[in-house]
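Got a structure here, written out as C-alpha cells. Questions coming.
Note that this complex is displayed minus one protein chain, with the remaining chains in position.
Note that the chains take the letters A, B, C, D and E in the order they are written out, and that residue 1 is the start of every chain.
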C-alpha cells in the first residue's frame, strides 16, 4: 500500500513528530497535544526502559496512518487538530522533580483547553497527568486499561501505586473510575480487593472475556456519562505476543482486535486527557509494541475528537 | 516430533526447494508449480524487503510438513504433484520489465495446464500473475485476502493499485471477486468506497469477525461456483504478532487458526492460480512470517489439488 | 508494578532458582520439586536447543509472580511448598544413560511422596518421568497437551514416540489418558489414527476450539476422577506467535488466555507429576516462550497444591 | 558513567535532536547545521533502509558525549555552535526531486556561511551536497572515506556513480580529492582504474593498513592545504563487525580505533561540509552502526570547529 | 570440539554455576569464590540492566573452558580451587543497603583468606568490594581496566564516582593504582585531570595502543610489586563490536586479543580480589559480552592462582 494521504503541509525541514503532525511550542484550544514523557522510576526489578519510550513511539508512527474507517474516515490532523510539543524535560530515576515537571507541562496544555496525549514513560507518569487534569476537572473520571490495577498498597511513588495515590489525593471520582483488564500472576495477595477498597470499579480481564468488549464499554459509558474522563492505557494490556516491549509482560491478554473493540466502544465519552504508557524499547522486538502503541494513539486521536465534537461543540457540558 | 514422512525420492544432491519437492525447468499438466518472485517496487516509504521473500520462504519450509488432516491427510507431493521452478529472473525496483518477465513465466505454466503457486514479492506481483491467467481464463474470479484492498485510486503500478489496474484491464470478473480482511488505519479517505466502485465485493476484517469464517467462505464459494479462481494471499492479513515480517504491518488481524478456517472453507473451488505475497525477511522475527507463509502454502497445495480433483478430473468445467 | 510479595526468606547468597524458591538437595513429602532436564536427543532435523531450556526457564521466572487469583490467591511457596533441586546430570544427545539418570532422579522425588515439576528438555524427557511415576502409581493417567500427539509409529526413542513407548511399556492407563491439542501439518499420514490405536483419547486442537476449553476440561476431569495423573505440557501447544522458542513451531494454536482456561479447568485432579517441555532458547525471541513457560509453571504449582489438598489431605485415595 | 556535562540550556519541552543541540529553522554564520537526509534510491539489490538513517542516528546520539580529549576537551555545542535543522523533506525512491530538495536545503546552510553536517541516507546524498557546496567553493576538495570508491562507470544516479558524476559535473578538484579505504569484493573489473581515470587519488584500505593512518592523513593534509574540503564518510568503511547496519557490508575494515586515527589526523583542514552516509537501521544490530555514526559525528564537529578556528578566524583563506 | 575435560566431580543434581564449579555456602582459605552482584543503581540515562549480569554470566560460561595454554594448561577448578557462592542478596536501585550487603558478603570471603571473584553488576559494585578488601589489605593497589576512569568529580555514589570515593575513603594506595584504557567521548571536561588529581596513575587507551600491552603490563607489575592488588575489569574496555552488552558502549577499544595480552601480562601479581562489571544482558547481542566476560573470568582464575602460588605458597609476603 502506497501512502498517498495528504496530511498537514510539511515544512521544508522538520524533526520527526508523531504521525508527522506539526511541531509546536504551545497547544491551542481544541488541539490535541502529543507530549513525550521520557521517564521511568529506574526501580523495576528487572526491566527498565520506558524512559526511552517517546522516541520509539514517534519513530514507529511511520507505520500507522491517520484515517480510520469505520470509526472515523477522516484525518485527525486536519485543521491543525494535532500538534507535537516534544518531550518534557525530566530526568529519569529522579522521581519528584520529574513528576513536578510533567505536571507543569500537562497543566499548560490543559489550561489552554487542549487535550494532552502523553506517550512513553512508565505507569508513574499517569500521576502527574491526573494531578494537572484534576486542577481543571474536579469531577474527573478515569478509565485505566492495564493488565494490573496499579492500585497496590504502599506509600512510595512507583508504577504499582499510581492509582492508590490518585485516589488518596482525591484526583478522580473513584466511583466512576474503572480498572479494566487485570489478569495474571501477582506479587501480593489481595491486589484486587485493595483496588476495590479505594472505591474503584474493577473489571478483570476475565470479565472482559466473559462479557465481551461491547458490554464492558457500554457499562463504562453509562457510568461516566458526560463527565470529563482521562484514558490511561498501559501497553501491557495487550498480550506479550503482540506487545513484547513492556516492563511487566503479562500473558493472557486479549486478541489485539478485541482490545481495539473495547477502545472503539468508548466513543462518545468526553476525553480530556490520554496517556499511553509502559512501552519499553529495550525489550521490544522489531518495534512491535511501538507500532501497536501508535495504533492505539490513532484511535485515541479519533476518540478525543469525536468526544469533543459531541461534548464541547454540540452543547456538551463544560467543566 | 521426528520427521519420518516419505515424500518424493530425493536425488543425491539438490538445491533447497519448497518442501523438498523436485526442482523442474517446466511444469507439466496437472502439476502445481512453485515460482519465486524476488521482486518489490522499492518504493514503500519505510519497509522494503519482499524482494528477498522467495529464499526465506523456501528455507522456512523445513518447518512445515505435507500431510494435513483433516483437510487432506495425503502428501500433495505424491505423483510429482508439485515442482519448484525456482525464481523468475527479475530486477527488483525495475518495475515494467520485471512485470513482463513474471507474466511470461506464469504464462508458460498456465499454458501447460499447470497451476502457478507464486511466492515472495510484494503485492505488485499479483498483477502479472492475473495478466497471465486472464489470457487463459476469461471469466477468472479473484479471492484477495489482505488487510488492505490494494484497490486504491491511482495510475502508477504499485502495491496499492494492483486491483485497480486488474479491474481496469478487465482481467477479472470483479462482480465475483472478493477482497477479504481490510482493516486498520488508512492513508486516504474512502479506500473502501473506491474498492467497491470498481465492482468488487468487499468483506472487511470486521465482517469476518462478526459473521465468522465459515459464513464468509460459504458466500465466496456460492458466488464463485465453478468459475476458475485465483487466490491472492497477502501475509499482512495475519496480525503482526504472528507475521511481523511484512511490509505494512496492520494490527487487529485474526487469530491464525481463524485465518486457516477461512482458507479451509474455500475447499472445492477451482483454483487456477495462487500467490502468497508481502513476506519481508528483513522485517521478520525468527522466521515467523516465513514459516507461517509455508503453512499457508501447504493449505494452498491441498486446496488446489482438491479443487482440481473435483473440477478437472471428475467432470469439472474446463476453461 | 513493584514486587512487594514476601515469598520464602532468602539466604544471604543464593543461586537463581525458579521463582526464588529454596534450593534443596532432596524433596520432602508434600513438596513440589522443580527439576531441570537439560536434555534433548540432538536429532531434530533443524531446531535443536531444548537442552538449554532449564536455565532459560529459571532466569525468565523473574517475570512471573506467585499469587494467582482467582484460581489461588496464595503463595505456593509458603511453608516450603516448593523447592528447586537443580538440573539432573545428563548428557544431551546421549539418550539411554540420560533417560536412566532422569528416571532415577524423578524416582527419588516420587519415593519421597513429593511431586516432580520437570522443566526444560525436549519431549523425550516425559518418558523417564512416566517410568518413575509408574513404579509408584500403577493406575497413572496422563494429560498430554501438545500440538502433536507424540504417539507416532516407531521403535526409536525420540520426541515423536514418547507415548507410543509409554503405552507399550504399560506405564499409563491409556483409556484414561488424553492427548489434547493436535493440529497442523504432519510428516506422515494417519498420525491421529495411530494415536487412537494405542488406546489413547485424542482431542484435537480443532475439538478444543469447537467445544471450548471448559467442556474439554470437564470431560478430562470426569474421565480421570480420583486417579493419579501426570500433566505433560509441550510449549508448542501455544501458537508460535506467543511461544516462538520451541522445536517444532505449529501455527494455529489457541490464544494464550484460552490455553490457560484449559489448565485452570483441570483443578481438582490429583496431579502426581508435571513436565513442561520443548522450550528451545536458541529459537526464542526476547524470552517470550521462556516467560510463558514460567506462567504455565505457576499454574501447575497451584494445580498440584489444590489437587493435593483435595486428594491427599482431605481423604483422597492414596496409591 | 553518569552524564553531568552542561551542554546547551534545554527548553522545557523539545524533540530529540542530535546530541540535544538546539533545534533551529535556519543556520547562522559559523554554526554547524545537522541535517537529516531520509533518502535512499530504493534500488539496492537486497539491502534498502538508509532512508531511515536520520531518526536512528539522532536516537543513538544519547550514547555519545560532546567532550573529546585529547583532540578537543571542549563542548562543541557551546555558544550555539551546533544546531539541528531536522530532516530535508524528500521522498525516498523518487530520485530527481529529492536530490533537488537536498541541494536546496544544503545551499541555504552554505549560503549562511554555516557548515552542513548531513546524516543518514545512502551514498547518493553526497551528490546534492557537493552541488550545493560547489556553488560557493569553486576549488572544493573531497575526502571520501568508504570501502568503495563510488566512482564506477555509468550514467544513472545511484550510490555507485556519485563521484563519477561529481567529477563530470566539475564539482570538485579531483586532483586534490581522495578516495580512502576501498577494499573487498567488487561487482565489476577495473573499479579502481576507473576511479583514477576520473583524476581522483585512490588510497586503498590495503594502503592504509600498510602505510598507517598517520601517513595517509599527512598526505591528505599536505595535498589539500588551505582549500575548502568536504568530508564524505560512508559507514561501511568500518568493518561489518563494528557497523553491521549498512547497505553493502564489506569485510576487512580497519579496527575502529584506527579509523578514528585517520579522522583525527585530518585536524587542521578547512572542512566546509560533512556527510555521514549509508547507515541502514533495518540491518543494524542493537544500534551499533547508529551509535558509531554518532561518534564519527562528534569527531566531525570538532574537526570542523578546529579547522574553522584555524582557517576562518585566524586569517584562513576565505572562499 | 567435543568437551571431554574432567573438571570437578558433578553431583547428581545441581544448579548452574560458573564453569560448573561446586556451589558452596562459604569459601575456604585459598579458594576463589565466585560471587554474583545483581545490582545496578538504576540511574543510567538510557541503558540499565547490569542487575541481570550474574545470571547471564553463569549461563554463558558453558561456552568457555578451563585449560588455558600457554598461560596455564591446568584446570583451575582442581582441588576445589574455585567455588560459586551464588548472588548476594541485594535490591537493585536501592543503593546504600545493597552496598552494605555486598561489602559484608565480600568481607566474609576475604576473612576466610579466599579471593572474591565478583561478577555482574554495574561499576558501583567495585566500591563495596574495595571497602571489604581494604579492611584486610591496608596497602591495597588497584588495577582498573575500563574505557572510563570512573573517577569523576561528585559526591553521589554512582558508577562515575566509584574511584573518587575509593580514593577519598583511603581504601587504596592511589600512587600504585592504575586506570587503564580511558578513551572516547566524555560528558565533562577535565575527566582525566580529575583522575590524576586523586593521585591515580592514568594510562589511556591511546597510551596502550602506542606503547603496547606488554610495556604497560611491565610498568604495572613493577609499580605494584608484591603488594596485594585488586583487579576491576569493566566490560566496556572492549570495543562494542565485541561486547555490545554494556551500559556505556565506547568505540575504539582494543582488539580482543590485545586486551587479553594486557591481562596475561599481569601474571605474577598478588591478586586478592577481582571484579568483572558492567555486563548488561538486555543490551547484549547473542550473548557476546556474556561469553567474553566468561573468558575474562577464566583468565582471572589463572592470574589469581598463579599469583597466589608465587606470593602465598612460595614465601610471598602475607598481609
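Heads up, the rule we're going with is that contacts are C-beta pairs under 8 Å (C-beta built on N, C-alpha and C of every residue); 3 or more make two chains touch, one makes a residue touch a chain.
These numbers were taken from a predicted model, which means no experiment stands behind them.
Touched by the hidden chain within the whole complex are the displayed chains B, C, D, E.
The chain that is not drawn here is touched, among residues E:12, E:65, E:196 or E:312, by E:65.
Screening C:15, C:72 or C:92 for touch with the missing chain picks out C:92. One of E:40, E:206, E:239 or E:275 touches the chain omitted from the figure, and that residue is E:239.
Residue C:282 is the one among C:30, C:153, C:212 or C:282 that touches the chain missing from this view.
Mapped onto subunit D, the footprint of the missing chain covers residues 43-47, 123, 148, 150, 152-154, 156, 158-161, 183-192, 205-206, 209, 239-241, 244, 248-249, 251-255, 283-285. In the full complex, subunit C makes contact with the omitted chain through residues 41-43, 45-49, 51-52, 92-94, 282-283. The set of subunit B residues touching the chain not shown comprises 10-17, 23, 25, 35, 54-56, 58-59, 84-89, 101, 104-105.
Basically, only the chains that are shown with their structure count from here on.
The chains that touch subunit B as well as subunit E are A, C, D.
Common neighbours of subunit A and subunit D (chains touching each): B, E.
Chain nearest the geometric middle of the protein is A, using mean C-alpha positions. Separating the centre of subunit A from that of subunit B, both taken as means of CA atoms, is a distance of 38 Å. Computed from the mean C-alpha positions, the centre of subunit B lies at a distance of 44 Å from the centre of subunit D.
Subunit A has residues 43, 45-47, 239, 241-242, 255, 283, 285 in contact with two or more other chains. The touch graph of these protein chains has some other shape, matching none of line, ring, star or complete.
Remark: the chains found to touch one another pair up as A-B, A-C, A-D, A-E, B-C, B-D, C-E, D-E.
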